[in-house]
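A single protein chain has been omitted from the complex, and every remaining protein chain is retained in its original position.
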Amino acid sequence: MTRATTETNMPYIYGATILALGALFLMGLLAGRQWTTPEALWGVLQGQGSIIERVSVLELRLPRNLLAMLGGGALGAAGAIMQGVTRNSLASPGLTGVIAAAAFGMVGTQTFFTPDALWLPVISLCGGLLGGMLTFVIAGRGRLQPERVVLAGIAVTALCTALTTGTLLISGSEAAELYYWLAGSLMGRGWLQLKLVALWLMLPLLAVLFLRRPFWVLQFDDELALSMGLAVGRWRMLFLALALIMAAALVSVTGPVIFIGLVAPHIARRLVGDHFEHWLPLSALLGGLLLLAADTLARQLAFPQELPVGMLTALIGAPWLLYLLNSRGPNHVG
Amino acid sequence: MLFNPDKEKLQVKTGLGLWRRFAILITWVAIAIPALTQAEDSSVTLTDDRGKTIELTRPATRPAAISTFGADVAKALGVQPVAITTFGLQGAPAYLGPSMDKVPSLGPRHQPNLERLSRIAPDLVFAIRRYTEKDGPQIEAIAPMVALDLITLQDSLNAIALAGEALGRPQEAKRINEQFLARLNSVAARSPGNRTVAILTSGGETPFVYYDHFLTAALLEQLHLDNVGGPPPNPDSGIPLGYRISLEALLTLNPDVIFLLPSNRQRGYTLNPVWPYLQAVKNNQVFEAGQHWKESAGPIARSLVLDDMERLLFPDNARRKTSLR
Partner (left out) sequence: MLANARETHKKPLLQRTSVLLWFGCGLILLTPWLGLQFGATDLSWQQVLAGLLGEGSSHVERVVMDLRLPRTLIGLVIGVHFALSGWLLQLLTRNPLAEAGILGISGGASLVAVAAFVVGDWIQPGDNPYAGIPFALQYLPLLAMLGGLLAALAVYGLSLRHGGLSPLKLTLTGAVLAGMLHALTTGGLAFWGHAHTELVAQWLAGSLYGTTWEHLEALLPWTVLGLIGVVILLRPLSAMQLEDEHARSLGLHLNRWRAVALVVAALMAASAVGIVGPVGFLGLLVPHISRRLAGSGLVVQCLMCTALGATLAVVADTLGRAIFAPYELPVGVVSAALGVPFFLYLLSRQP
């Protein structure tokens, strides 16, 4: 069915995704402790309405929606890159140890020091880069065999999780705080956090969207790519580095949010069929859509509290993946 | 109560002269009666918040504290604790003064070092109930333990009365409680009230707000201030102590006064653009409270908290020092 997708279908797919994204975005602006009516929203956008309404919409919901969209987009793109470059349908920020390592960097630093908020993305990046590098070095030796990457990533994740848990024990009264952060949530994130990571997310995202062609070529066999004049090793490292930056930067503000980077590219792949060049942009869009949807849901389900969004993404993502593993049989995982 | 007639004295040898027997009897009575009454006096029976009965043959003189409360109440009653737990990585609570610095540490309250506790061999342990459910039996193998809830005002009053019994100073404990309540009432009588307050803790992006029953919030309520945290969902159990409040909800509740409990991290939510829109922030009514606001059940912490509140309500004529910043 997906194979039948023709070039003429792509605009519809993009259109539907963007439409859904827009609708969710609007809903995200309206939903809250007290739902804002569309008329009131219009008023707010024109500078009217009560202070509470204005602040709720403009200072809380709007930046949070933007962060969810941008962050989800970055995760989706990062997942697509990792899957494409390593030709491994299970590679993702979560399964390559990047997210766990970034989280360990954050928890470790905040237990023993009180870093300025500005440094958080950098700390997270260092952790994520180290974790990602460790994974790829372990799996490495030139060619990145798909299973080896995942297996090494799982081991790095296990190690980082153990170390994080140990650090949490030492941090005593702050443990509950850090646990909350570790569950992954967009609660209370606003313009500040958005500003903090916007560049870290947007620059790599734009870069990979711009570099679609080398990415497309990297999907082929190394020999074929080489014959097409691509320095495979270098490009691969570049793409992986961009993916790591995006994933780790997001962790610094939201905490670990897993499975988005895994699921979005899979759905996108089904939708685009043979049109690989559309895979990356669509993954980014779908990633944004998924995280925005999960966050809106997380805000509403347990009022007046909020569910950690990482829980929801795991609940949505894992069954889908398990289904995928089953439906495709063991030989297609690579 | 637990009087066991001393066996040696009962085994009076037979075949003695009448006078001697009489004299011995007199002596025995003379010894036994005060011993009896004294034993009645010095043995202590306590019932802690688990409903467990703890019997001490005599009041404790070497208490260990697996809670800040234990150290606090011991100090207030004039007994030096022999071991205390530390709070996170910060060590002994500063408000108890330098006398606590020399007391050996047992580590964190949820994982007190049992080997050290055994070496120190206290004659009573004051513990927080929700942290000692797992290792309670092991602590009790070393020394009798009272496990206390320490959440509400009533918990605090009960716990101090109990500690008074345990340390052999029931009158003093009673006096401390009465004085505190009297002072609370007198401040409440003068309190203008009519303000809403929130007690926030957390170092992250989302503040945690306490329910009405949490001791410091309850004291504010007693002073006719309205805690925006609201009543707890299960008042009987006292847990949870509060909840994570979204900034949007906080903005809707818009408290007049905000207390921030200490955190060793930069508080993310105070950097949020919403923060300046809050009534309390606009009117410069945000206060940083000390560590004693977090575990305030002890007599010293409790009255320091009341100092802070009095100072806040009557900024002009308050005589007392305050920790509020």
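Here the chain labels run A and B in written order, and each chain numbers its own residues starting at 1.
Here, a contact is a pair of C-beta atoms (placed from the backbone, for glycine too) under 8 Å apart; a residue touches a chain by one contact, two chains touch by 3 or more.
Just so it is clear, the structure is predicted and the values come from calculations on it, not from any experiment.
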item: Omitted chain's touching partners, listed by label; value: A, B
item: Residue in contact with the excluded chain [from A:V57, A:A152, A:L186 or A:L271]; value: A:A152
item: Contact residue for the chain not shown (choose from A:A162, A:L199 or A:M228); value: A:A162
item: Sites on chain A contacted by the missing partner chain, in the whole complex; value: 90, 94-95, 138, 147-148, 150-152, 154-155, 157-159, 161-163, 165-166, 168-170, 172, 175-176, 179-180, 182-184, 256, 258-259, 302, 305, 307-308, 310-311, 313-315, 317-318, 321-322, 325-326, 329-331, 333
item: For chain B, residues in touch with the removed chain; value: 50-51, 105-108, 110-116, 118-119, 121, 129-131, 133-135, 137-138, 141-142, 149, 234, 236-241
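Heads up, the rule we're going with is that only the chains that are shown with their structure count from here on.
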item: Rounded Å distance, chain A centre to chain B centre (Cα mean); value: 46
item: Residue ranges of chain A touching chain B (in the complex, touch as defined); value: 32-34, 51-52, 55-56, 59-61, 63, 110, 114-117, 169-174, 177, 180-181, 185, 187-193, 299, 304-306
item: Residue numbers on chain B that touch chain A, as the complex places them; value: 87-89, 108, 111, 202-207, 243-249, 251-252, 254, 263-266, 268-269, 271-274, 277, 294
